[in-house]
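Okay, structure first, notes after.
Of the protein chains in this complex, all but one are displayed in their positions.
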Amino acid sequence: MCGTMKEGFTPMKLRTWGYLLGEAFTSIRKNGLMSLASFTTAGLSLLVLGVTLLLVVNLNHMVRSVEAQLEIVAYLEKELNQGELASLKSQVETIPGVVMVNYVSRDEALDRLRERLPDQTRVFDTVEEMNPLRPSLEVQVEKSDRISEVAEVLGQMTMVEEVSYGREVVEKLSKITRILNAGGLALVGFLALATLLIISNSVRLTVHARRREIAVMKLVGATDSLIRWPFILEGTILGLAGGMGTALLLWKGYLMLVERLHQVLPFLPVVTGNDVLTQVCLLLVATGAFIGAAGSALSVRRYLRV
Amino acid sequence: MCGTMKEGFTPMKLRTWGYLLGEAFTSIRKNGLMSLASFTTAGLSLLVLGVTLLLVVNLNHMVRSVEAQLEIVAYLEKELNQGELASLKSQVETIPGVVMVNYVSRDEALDRLRERLPDQTRVFDTVEEMNPLRPSLEVQVEKSDRISEVAEVLGQMTMVEEVSYGREVVEKLSKITRILNAGGLALVGFLALATLLIISNSVRLTVHARRREIAVMKLVGATDSLIRWPFILEGTILGLAGGMGTALLLWKGYLMLVERLHQVLPFLPVVTGNDVLTQVCLLLVATGAFIGAAGSALSVRRYLRV
Amino acid sequence: MIEMHHVSKIYYPARVVALQDINLFIEKGEFVFIVGPSGAGKSTLTKLIYREDVPSEGRVFVLGKDITRLRRREIPFLRRKIGVVFQDFKLLPDRTVYDNVAFALRVIEASPREIRKRVPAVLDLVGLLDRARNLPGQLSGGEQQRVALARAIANNPPIVIADEPTGNLDPQTSWEIVCLLKEINRFGTTVIMATHDEKIVDAMQKRVIALERGHIVRDDERGVYAHEA
Partner (left out) sequence: MIEMHHVSKIYYPARVVALQDINLFIEKGEFVFIVGPSGAGKSTLTKLIYREDVPSEGRVFVLGKDITRLRRREIPFLRRKIGVVFQDFKLLPDRTVYDNVAFALRVIEASPREIRKRVPAVLDLVGLLDRARNLPGQLSGGEQQRVALARAIANNPPIVIADEPTGNLDPQTSWEIVCLLKEINRFGTTVIMATHDEKIVDAMQKRVIALERGHIVRDDERGVYAHEA
């Protein structure tokens, strides 16, 4: 008659879902101050996470743009004619990791040297008629840790006399990149964990405050689902709201900051693409909702064993 | 007979303070999970604050050390003898902001140029016997925003033919410094605020969970102080514990990180001095204790009006 | 309908023996008083029926099922078949009187129409229809107790357990409540009522089970509160 297996598995009716959602909203309204506390806690934690994410993304971008300026110079045995140049270029471009190849003739090389050392004009006046410089190929490589490989391949080519690249700078830079990536990832991971813990703590405290109510509901015959879902929905709503508030703030704030930075430091390579920003913001909203839901689900569990 | 003014002002007895402290500890123990939640929340928020503080301190330090490598080069009309050099040097050293002065003779200048451009050896072989370079004074300046002033003073000196410094680099750098400082300060301020809000939210939730208890105590004749103090002490203890845990973690973690970084990036100028670390850690502990105490005091207030 | 076989309940760690070797059969449609001094085990006995507690020893059968072997998931479905007036009311402090009563109907997923019809009806039965919008904290003790009764009978359960349901009521109102329970019982509901009210027990002439220190000391078909005053 009572408690048969079949009853145990009866799914909740649709109207009950409506009721559960209503309960969640009612509870948020009734526990106004507590809801606000959870909301701001979630929002702030996510904001910290978001700011850090953007920071890491930007640092990475900056390092990339420095890397993009790195190049290998392959000094050639002699000046090349059109045909030779075209074939060499296409040969070099097939090396994996090579992004761009640029030929520098002897005259160009001297002009550049002159530009680079404006104080030493007199030196160059002296050597003008007997230019001792060699023609070269400037090769740009995709990532700094590819440079040494590419340089080696270049060195073994005919016509290439000598290969030169800022070995030390490149090595430093690729180390820095690796550390920045690892550090940034660790930082974001740590913050994600902290956010998770902080939000779920806040949810746990709210659930704890209502443990006696939960016990009463169970005694009146409520299933675990009927008690659990309003909490989960409430957590989701608050987490979602926190995430969206944060996303909005971050979006506006970042665009303003970027604009301001562009005025003051036009040369600074900041990430301006809306797509990165959109991704970060979506991530925050999703994280907020997920943590709110999961935190509630886990917290309410302890109090259901009545 | 009852409730005279005098009674209202009777300070609490010493034994009552002992009791209050005992209550605080008992409550922490009894509400184990909730205490843990508040503790980790406080600890994590402070940790985020601490990590950011150290990051900002280090960034500042790095920019400083780059600045320290900046110098002004003052090209001289001719080679100086000992006497002239000494008098010029002492003259330059009196300019406010100047940290170090170094004389570079023509031969030295050529040697350096050769080192800087190892690929162009043939050029220098050509000019060896007729060195076209000028002697110069290298002047190091305390801070990047001082450079242009110093350069101007140098330019007006007799014997100085021409003054050169990376105007653009210097200007960029001093802008970056200013932005880093402002940004770092803003970030730390934002995090301090977030920490404050998050911790006091967590305390508020704990107090809220015990609002019915508070009401009962008041009905039995407890003064506001008798109810308030265990909460304040509890908040202080948890905040202090959170702060100390964080400080410990940060201390160990930072030293480990610095050691590891030194192996991988020996050239990176990280802050190693224990005094900065000590200051940051003390700040965290103090902040934790203060926020815990203040958060409790403020939260409990609402529930005392019974 | 309700059977207990050699049931004992011992609360640890204090080793309080609340019930000892209880054997009990209650038929469908009975009206049973449980009496006995403070701490005799009356509430504990009822708690074993709606499974707030499990016995330390023995078996309890309710509605044909061994409820000591119930799975966690099945418990709510047992409790929905038993309306309980708790000794300490156990109303939800943050919900209105109306919502407190409606909650008993929500758990069985009653339709909104049913709820809108049934809740005012039971509130009217206990004389509190005009207080529907109040919170429990805004009611007098006796009023709260009557809300608890309204909630217990709201979904027409086959069993109603009332633990001291007139403890906070004046004699007049107490009688009205007991008459209400009698009426429900007349339509087939099994009613179990723990009480200290001599007058009511003596006047009703129903089955009386007397507990003392966890033992059944008396079980009379048409009993009275006590043999010797």
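Chains: A, B and C, in written order; residue numbering restarts at 1 for each.
Keep in mind that, in the parts below, a contact is a pair of C-beta atoms (placed from the backbone, for glycine too) under 8 Å apart; a residue touches a chain by one contact, two chains touch by 3 or more.
The shown structure was predicted, so the numbers you read here are calculated from the model rather than taken from an experiment.
Asks: Among the chains you can see, which ones touch the chain that has been omitted?
Replies: When the entire complex is considered, the left-out chain reaches B, C.
Asks: Check the options C:S8, C:Q87 or C:N156 and report the residue that touches the missing chain.
Replies: Of all options in C:S8, C:Q87 or C:N156, contact with the hidden chain holds for C:Q87.
Asks: Check the options C:D66, C:E183 or C:E198 and report the residue that touches the missing chain.
Replies: Among C:D66, C:E183 or C:E198, only C:E198 touches the chain that is not shown.
Asks: Based on the whole complex, identify which of C:G36, C:P76 or C:P157 touches the chain you can't see.
Replies: Among C:G36, C:P76 or C:P157, only C:G36 touches the chain that is not shown.
Asks: Consider the whole complex, including the chain that is not shown, and state which of B:L33, B:M100, B:V216 or B:L255 touches that chain.
Replies: Hidden-chain contact among the options goes to B:V216.
Asks: By the contact criterion defined above, which parts of subunit C meet the unshown chain? Give residue numbers in ascending order.
Replies: Touch set of subunit C with respect to the missing chain: 11, 14, 16, 35-39, 42-44, 87-88, 133-134, 138-143, 146, 163-164, 167-174, 196, 198-199, 225-226.
Asks: Across the whole complex, list the residues on subunit B that are touched by the chain not included here.
Replies: Interface with the chain not displayed, on the subunit B side: 1-5, 7-8, 12-13, 15-16, 19, 30, 213, 216-224, 226, 305.
By our rule, only the chains that are shown with their structure count from here on.
Asks: State which chain is most central when centres are taken as means of Cα atoms.
Replies: A
Asks: Farthest chain from subunit A, going by the mean of C-alpha atoms per chain?
Replies: Of all chains, C has its centre farthest from that of subunit A.
Asks: I'd like the Å distance between the centres of subunit B and subunit C, where a centre is the mean of that chain's Cα atoms.
Replies: So the centre of subunit B lies 66 Å away from the centre of subunit C.
Asks: Could you work out how far the Cα centre of subunit A sits from that of subunit C, in whole Å?
Replies: Centre separation, subunit A to subunit C: 60 Å.
Asks: Which whole number of Å gives the spacing of the CA centres of subunit A and subunit B?
Replies: Subunit A and subunit B have C-alpha centres separated by 25 Å.
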